[in-house]
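Note that one protein chain is taken out, while the other chains of the complex remain in position.
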């Protein structure tokens, strides 16, 4: 390789150094802050060029190369950047967070120490209704008066849990056992270290509109406040390809092709052939998948040619 | 390679087939049951012999080979076995369990479904005192009368949490939010799939006397009831080398050598040189490490030559 | 959960049992054969239903559920299936293969045993020309006469390497050192065990038209011959969403929307605004990204509105 093997200076990101250690507030008592990092956009390019060796002279622009890597899922150069965060999160959200197995974690131990004396509180305007269309989602908020009653009950449960936890400790119950009835809303803290590729995967899933609001607020903070400062070119490409992109199945490609060519009948025939529009006693029945296809067509400015949507 | 590439029959373990799906009860309302498995002792040997190729003719006995692999940490053949368990565990223990990142997991979703209506209950005789020597452990139990009061309080907290959770659901609060104040003692369920090497690592940490009693009871069941049936030769070797073995540092080797040679003064001098026995105003001070060394010497039938232990 | 915890029979896949151990030939002297497996389509559905708990009554069809899981990247249920293959591969292809870090591997050891006496031979019609448009690809084949000369040289190099390797062994050189000059075309063998999710990821990258022909022939065999028998519903969904699907960036969504609406000028303006079509002294210059966008539009039956493609 032609690279000179000379003394290096460590890669610095001034925009990130400025906020090192400074907490970004999330929820009522949570936060995210950067403790340390390794690399930046430039390190991704450098790593890609180790792979490409002498061959890279033609690829002139970092931005273009980063877009290329992201588009073709050459993920290994993004793994060359690493970040370490200190987070404070309700255990309920942490249960989702920890499912990402590719991170390094040191969590605050409630065996070793007394639990953090803080549980996530929901304000009267913060109570969400069960979604009827999406079994695992929320849809809209309760009126504030009802919310106030829910918040009052929440305070009651927090008070009792706190009281009994403290009583147990006073009586000498082992911390590892005393904690067993803490509510899931109790805050925990952790050091969480992850490479950029896996962090982006985390963000893609957890910034998604279908992710739960609580963890989404953490993911949004990490993406918009931290990654955007750390690796701005990667952040831009990630938004374009992942956060705001679209995946089409081969069925969808065929349907879309028919629609774009103005062949409405063919599109409808395809939809039926693919089993997405079912005959039933009450007329045509739309599958869940067909409703998702409609949404994709609409995102592309194309009106679905099979008439008004009907309930699944 | 000389192996004939002929049609194979699938490896079966009759002792495991017999208990497939049958729950082993753990704690008051938890369980572990085997859903499926791949391979057995024989598959480990077979995989090792792929590595060794023609060279293995001499190694006659499976048991000897498995002991050799375990002793020399040739871990990859043990990864060739896989097991899938269905477990029911309090969320508090699950928080520890899930830290093992090498498993595949499908957990019951309380976003999608109503939470399991069961929380782990502690009987009056089951309350443990905080250990004073080990900050993260328990030591002994409360008298039953005190335990009865603690159990009464526990019932109170479980009742309130359950009542408010149900009330929230009745009022239409989204399940993903309604669950936020469930106690950590609430049971969850999961499919948990892991290879044998990583399972043994899990068992080594979680069957350890320092592991929390709750998760230890799951680990013990998995080891003694399941792995012992599945891969008996591996289980035997694992117990010998890991569960009942001992690790000596180089410092400990030197101290033990002096002790075994009857050189008490040299042993004491080494201990001081290594900074394990400190002079203080109140006389000699034992470090935590020295007390652990004493325990190792005693396990080998050797009396520590530096006199009676004193408190750290 | 409502599931009865009764005795289970092990999941069997008759279509796979039939070919267990039977080698599928790949390249001139390689193969892939299934040694063991765990689970099938039904296990994926079962795992998803552990997650969904009681809530799944509505989701009636396995096929629909598997498509849903794949579409929404609920990958964990696919990890509940596992397969163990025995493969024979040239080391050159194995170098690419082993980059997939999520598998368990036992490779034939040329430290322990004499290397496999077989190197991949290229027939006269099998020599490929360097692609000029894709720096890391091939394009077309050499005429057979030239190929014959290349094959003759290949035989010469194989003969010398083999001769010197054997001479070293005869002279008593350590196997671990004698092997140092074996050609990369030398065959190796391995047991390779991986879960279905990660196997599909491997297949997506290695069945791709941009993957090297040698590893592509292995990936194609694994997909078309093995996964198709093992988990037919998953294989169908995977082909639809991944192998034959399409990813659109947000830029591409905007361009496609303009094209589909017949707004050619807007489409061209967007392309310029996004920096994909550059002014240069010799006229407009197409970026590599724009050429890839053209290919996507063509796949959707849409003619790019910015005129004939020009060379990058």
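A, B and C are the chain letters, set down in written order, and residue numbers restart from 1 in every chain.
To be clear about the criterion, a contact is a pair of C-beta atoms (placed from the backbone, for glycine too) under 8 Å apart; a residue touches a chain by one contact, two chains touch by 3 or more.
These figures come from a predicted structure and were not determined experimentally.
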Contact with the hidden chain (one of B:7, B:25 or B:71): B:71
Sole contact to the chain not displayed, among C:182, C:222 or C:300: C:182
Residues in subunit C touching the chain absent from view: 90-92, 95, 98-99, 101-102, 105, 109, 111-112, 119-120, 122, 127-131, 135-139, 142, 146, 150, 153-154, 156-158, 160-161, 164, 167-168, 171-177, 179-185, 212
Where the missing chain touches subunit A, by residue: 1, 5-11, 17, 20-23, 31, 33, 35-39, 43, 46-48, 50-55, 76-77, 79-80, 82, 84, 86, 104-109, 112-114, 116, 189-191, 193, 195
Missing-chain contacts mapped onto subunit B: 52, 55, 64, 67-68, 71-73, 135, 205, 210, 239-241, 244-253, 256-257, 259-261, 287-289, 292, 299-302
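Definition applied: only the chains that are shown with their structure count from here on.
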Chain whose Cα centroid lies nearest the overall Cα centroid: A
Copy-to-copy rotation for subunit B and subunit C - C-alpha atoms, rounded to a multiple of 5°: 180
Centroid distance [mean C-alpha coordinates] between subunit C and subunit B, Å: 37
For subunit C, residues contacting two or more additional chains: 52, 55
